[in-house]
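Have a look at the structure below before the remarks.
Only one protein chain is missing; all other protein chains are in place.
Up next, chain A:
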């Protein structure tokens, strides 16, 4: 701790720009070497600050060498370092000095831990762009070569990610060398390196000249695609997409297709899965002609593969595949070459396959048009709607809108209904939850009449589900339905049923009424809220269960903004004040919260009333406790404010006294300030009403 005294005096004495010397590198390095990992990590994360304190030159000559030579640390620290260095170009003096950052990043690119290595490579890629072409060849390319011929697999793996960033800007001679290095990594002894090379093959191909792609990349691709390890072969499929985009149709047919055909029939399901997973990309890359000749048959095989994983991946791609077929002749191809296989999958033994298919199959109807949909797809939809696996049924229902556009939903309604009813009563609440979420969509598609007749009772039944999440979702569902069908419908069908529940013997159901009112009030508007809902809420303030009572307070706070001044003043406020005196701590707390909100609302109403009623006489609204103030009453206002402050101080005292002995729920224990604020609001309210009299 040679410079331990430095920082103590540093900040105080520091002045001007000459304060670099006050932070000797030794002190900073001590921080970077601290025994505590967390402190080391903190220091590394502020490396840019340290560099800034040192200035560019000392960062280059002192900090970076230290980082390069002496850091053998926890991977977490190394990761932070690798990340920092990617943005360090400015701190070492700009692009001319960017190469100074290469040595530490080079050693980070060779460490064992993958995340550190990957981050170092990412930073190196970033920095490579900041190099001048000369510096790139003088510093960066040699680094890539060193990594590519490192003796442990980690450095060679890292090298794979750097070829594509330095190749385009290198001179021809250097380019040849870079290609040579990449070639040797593709046939590396270690599968880890071959995997890294295979995963970068496509990216590298894109920056190469077309001739080199044909003469060098294609053979590499062919080799990797027939590697002895399936983990390498499957990565070649990915590269195939990029390479195919670069070649002409003839070259494609001659150079790439044999390998791709082979991959689609690989003996390892992982490779076949990869082909299925990348199918749409492959289809776009090879173009329509090869798709018809080669990919469609390959796809048929994937759809009837022996591994469910592969079938599911292929099933997922059905819609995209059909969409991307050339419009001309599309219908025939789908009808003759795809649909028969889809029909098989509808009764697959594996539920993942069926549900993958169900998630896309509806999309085919827009492609095939009305008649084909009715004749060929509809039976499949109906079969899937009756599937034993709920996920399959849900996937069909969630995509109903596609079909609706083509044939209208009526065609399905006969089968739809039993499926919905069954899902609505499924033993798993997550399934019930999922179907509730589609209700607004279904309501929109089926229309009000059908809905009232068949589904309304379901929606009401969910309100008394024994799982809270379902009741909650059912409540929100009602709001969305009201938004769809309008307030009149709400008044006639929903609201009465909801309000009846207020008398239910089960307090959970009574609370559901309140929750419904919370969300419905806004959708239903002021009139319904005031006339139908408010009386019920107010009545429930006398409920014997405290949970219901404090939810009354919360509801009143929620619906406050919808009510008018009269209702607030004459109905809501007295009830809240009564609840504010409740024996239960929670009820009291929420009543106070509501009172303050209502008070605010009233003041706002008052202001707007004042603004709109400007022309009318000052004393006209004598009924209002909040009399609009004229400009001449300023002294009065000041007086009132003083008084209010006095009262509020009392209120604070009162609040303190009140809350001190309380042993209420947690929110009250740390809710003192809020309570006090609530009290203050009350105090103001009380004061104004007194002065109004």
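We adopt the following convention: a contact is a pair of C-beta atoms (placed from the backbone, for glycine too) under 8 Å apart; a residue touches a chain by one contact, two chains touch by 3 or more; residues count from 1.
Here, contacts and distances are computed from a predicted model.
Novice: The chain dropped from view, which UniProt name applies: "Auxin-responsive protein", "Serine/threonine-protein phosphatase 2A 56 kDa regulatory subunit", "GPI-anchored mannoprotein" or "NADH-ubiquinone oxidoreductase chain 2"?
Specialist: Missing chain, per its UniProt entry: "Serine/threonine-protein phosphatase 2A 56 kDa regulatory subunit".
Novice: Of A:308, A:322 or A:377, which residue touches the hidden chain?
Specialist: A:308
Novice: So which of A:349, A:544 or A:581 would be touching the chain we can't see?
Specialist: For the chain that is not drawn, the touching residue is A:349.
Novice: Write down which of A:93, A:288, A:363 or A:525 is the residue touching the left-out chain.
Specialist: Of the listed residues, the one touching the omitted chain is A:93.
Novice: Please give every residue of chain A in contact with the chain that is not shown.
Specialist: 4, 6-8, 10-11, 14, 17, 19, 22-23, 27, 31, 35, 39, 46, 48-53, 55-57, 74, 87, 89-94, 112-114, 152-153, 190-192, 195, 228, 230-231, 267-270, 306-309, 349-352
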